[in-house]
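For this depiction, one protein chain was excluded, whereas all remaining protein chains were kept in their positions.
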Amino acid sequence: MEIGVIGLGGMGGGIARHLLATGHVVRVYNRSPQAAEALVEAGAIRAATPAQAAPPGGIVITMVANDAALEQVTTGPEGFMPALGAGGVHLSMSTVSVALIAALARRHAESGSDLVSAPVFGRPDAAGSGRLWILHSGPAAAKTRVRPVLEALSQGVFDIGETPEAAAVGKIAGNFLIAAATEAMGEAFALLTKSGADARVFHEMMGKSIFACPIYQNYGRFILDEAFSPAGFKLSLGAKDVGLALEASAGAQVPMPFASVLRDRMLAALALGQGDLDWTSIALRAAADAGLGQTPR
Amino acid sequence: MEIGVIGLGGMGGGIARHLLATGHVVRVYNRSPQAAEALVEAGAIRAATPAQAAPPGGIVITMVANDAALEQVTTGPEGFMPALGAGGVHLSMSTVSVALIAALARRHAESGSDLVSAPVFGRPDAAGSGRLWILHSGPAAAKTRVRPVLEALSQGVFDIGETPEAAAVGKIAGNFLIAAATEAMGEAFALLTKSGADARVFHEMMGKSIFACPIYQNYGRFILDEAFSPAGFKLSLGAKDVGLALEASAGAQVPMPFASVLRDRMLAALALGQGDLDWTSIALRAAADAGLGQTPR
Amino acid sequence: MEIGVIGLGGMGGGIARHLLATGHVVRVYNRSPQAAEALVEAGAIRAATPAQAAPPGGIVITMVANDAALEQVTTGPEGFMPALGAGGVHLSMSTVSVALIAALARRHAESGSDLVSAPVFGRPDAAGSGRLWILHSGPAAAKTRVRPVLEALSQGVFDIGETPEAAAVGKIAGNFLIAAATEAMGEAFALLTKSGADARVFHEMMGKSIFACPIYQNYGRFILDEAFSPAGFKLSLGAKDVGLALEASAGAQVPMPFASVLRDRMLAALALGQGDLDWTSIALRAAADAGLGQTPR
Partner (left out) sequence: MEIGVIGLGGMGGGIARHLLATGHVVRVYNRSPQAAEALVEAGAIRAATPAQAAPPGGIVITMVANDAALEQVTTGPEGFMPALGAGGVHLSMSTVSVALIAALARRHAESGSDLVSAPVFGRPDAAGSGRLWILHSGPAAAKTRVRPVLEALSQGVFDIGETPEAAAVGKIAGNFLIAAATEAMGEAFALLTKSGADARVFHEMMGKSIFACPIYQNYGRFILDEAFSPAGFKLSLGAKDVGLALEASAGAQVPMPFASVLRDRMLAALALGQGDLDWTSIALRAAADAGLGQTPR
């Protein structure tokens, strides 16, 4: 199958590479063309514009940084939507706003193409080796059509609804759960440390028992080791994602007090210069408010 | 070894039963004596008062409902502290306040005995089969002495500090993490449901991937199934434990905004009559605030 | 002086009427023309478009509902910006986002005109009788030029900065203070009522002593009387203004935990159908969470 991949950062590049490795014909586009070099050497077809990356009536994957970039590559002057044309499927894998997904779905419907939202959980190495976890949603026929692609990329594909917005919300909700777990650990560790208890022992036990899962095991360790740089996922991006959660919750009229606390934590961290640290560094705020360590970091 | 067990509810009863089954001599006391019947039939020695349950210079386990009960059985008119006497160890396994543990530690020191705080994570069936998870803290020699008992009862024993308070804070922090995870899921599920996404699919994926651990898997399912009655752990008790977290954090001067949100959720749930439901039912509050379902329950 | 007034709702209509009454030549425009009838009868010049309302090189006042309306009348197809032209001053009195004010300021600078932001505090009757309170900000010369107009309309004019954004933030911050005072009273009254104290007596004393000012006196009475309909200011508009505060605080990286609580209160009130009630009805949420009264309203 011929597939376009637009956006070749860590995640998009890994996806393109894995599709190539599993026998697909892959057209690749990235705003700064250097990111395409290695993929072209490995057999990908270079597209000079987003439009050139779209196989007419085929499948285009987008994995870009934010709403503005997704809008640009899809419906901008060189956007792929006209080239994709009737019968095509846009497989949007970025973390973007629910409002944009809803707007693009309308545009695709007018253009005769379909939008399937399929955001992912996993790091770049998981993308490059087909071990992502993928939520997706959209029109039934389009979902059926992209399913083999999603299965090639993942260790689990989950159908979360009939509208493309559903999976967009799913991704936002997932990142919210991660941020909430991080803040909870930050508060708990501050309490333990200031009370003379060994937070590492606490973390070890929790990670072996009732919270024996990657987020608590790994993110808890990052916090305890203050392993915030280089960032696995920058706090500035985490702040953006919390912003998406608040925007989605405002749109749906769903109060989310934990998300509101996270908003204020993220803003404090940004104001104090932590934007380029890993997003688990929001735990520094709980510690600093308790008078632990030198603030700010 | 001869061991006293005071408090024979689900947890304490399971502990006494398992100690008997693993070859210990066990003295048992419970405020309402019926709870001791089956254990006495199985070979336990009935104590008519807390004091009678204490092997002089030996080990007494307490597993009671709250601060008042622990104070009563330890230093009340028929309390075991004098009987336990010099060289004895009080192994306190209840979830109680840091302030009470600190106060009892002082009293024990005056009495020549030691206090080891060893709160547990696990349900009654885990207590009855030696599969608890146990944090403990206290004076080094006393910890060494009770270690075989803790190992008999658990699948993991963790030493969290030199003061009995440390493990008390650890238990409180653990329950805080659980409550925070519950609230986070409640908010996420409300957002998903009101946005037209399938919260069950979201939960399934999270529980298989980045949150593949008991709390998210089981508590998430309770929320989605509204399986709040009969309660595994009553909301009124959960509210008490959030109160212990706030009390500990006030004492240690550690702001905990998530704990504060949980406080207000718990109070709303109590005010609306949910005290006897399972504590995962705080998720009903996030749903009701979003206009989902009939409020209040 | 000849002045254009665009937007003739309660506030804008009052402003136009008072300017007429104090001897100004006034051009008026409103999207639905009926709103201009009475003013035209009283001597105002009817403008068929926003552009026609702008005296070239003169002063145009805008008082419209939201960002979209302000953008439309200023830079839309029939917008007044070109007609106002070089040397003109746009006196923006609406409550709008800081981001829009910043964007319009740039457009005005390109067009040779100036933007003075001058949002107001006061109800329509205060607008119609020159008793508003007005913050304003912008380039010094432009502020000097509009000062007589602002003085005609107000009992107090305050210069809050050199950039038009400053006054926009001032208005947003003022409405935030009002909403915060309302929530605080709602919580206090719920506590008093449920504790068997007389909230009306409490309110009376506060309103005569340390909180002897209009917001506590009047808004407190609205809450106690449940005088929420007809709305003086709709909760849906209050929710919009809290949203503006959050947006401004995110842009400036200023955590505002009280604003976050207000956000969640407003969302709950909207979700439960209170959007058309007066915004003081957020106090119903504090009462309902305490189990007072039938929820939801």
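As written, the chains take the letters A, B and C, and residue 1 is the first residue of each chain.
Everything that follows uses one rule, which is that a residue touches a chain if its C-beta (ideal position, glycine included) is under 8 Å from a C-beta of that chain, and two chains touch if they have at least 3 such contacts.
Quantities reported herein were computed from a predicted structural model and do not represent experimental measurements.
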Of C:V64, C:A118 or C:L135, the residue in touch with the unshown chain: C:L135
Hidden-chain contact residue, picked from the options B:S97, B:S209, B:S260 or B:T280: B:S260
Full-complex contact with the absent chain, from C:A239, C:V261 or C:A283: C:V261
Contacting the left-out chain in the complete assembly, out of C:I178, C:A231, C:A269 or C:L284: C:I178
Chain C residues touching the omitted chain (full complex): 98, 121, 133, 135, 137, 156, 158-163, 165-167, 169-170, 172-174, 176-178, 180-181, 183-185, 187-188, 190-192, 194-198, 201-202, 204-206, 208-216, 245, 248-249, 252-259, 261, 264-265, 286, 289-291
Missing-chain contacts mapped onto chain B: 243, 246, 249-250, 253-257, 260-261, 263-265, 267-268, 270-271
In chain A, positions touching the absent partner: 257, 264, 267-268, 271-273, 289-291, 295-296
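The rule is simple: only the chains that are shown with their structure count from here on.
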Geometric centre: closest chain by C-alpha means: A
Interface numbering overlap (same over half, different under half) for chain A and chain B: same
Whole-Å separation of chain centres (CA-atom averages), chain A against chain C: 38
Rounded Å distance, chain B centre to chain C centre (Cα mean): 52
Inter-chain centre distance, chain A versus chain B - centres from mean C-alpha coordinates, in Å: 37
Junction residues of chain A - those touching two or more other chains: 249, 253-257, 261, 264-265
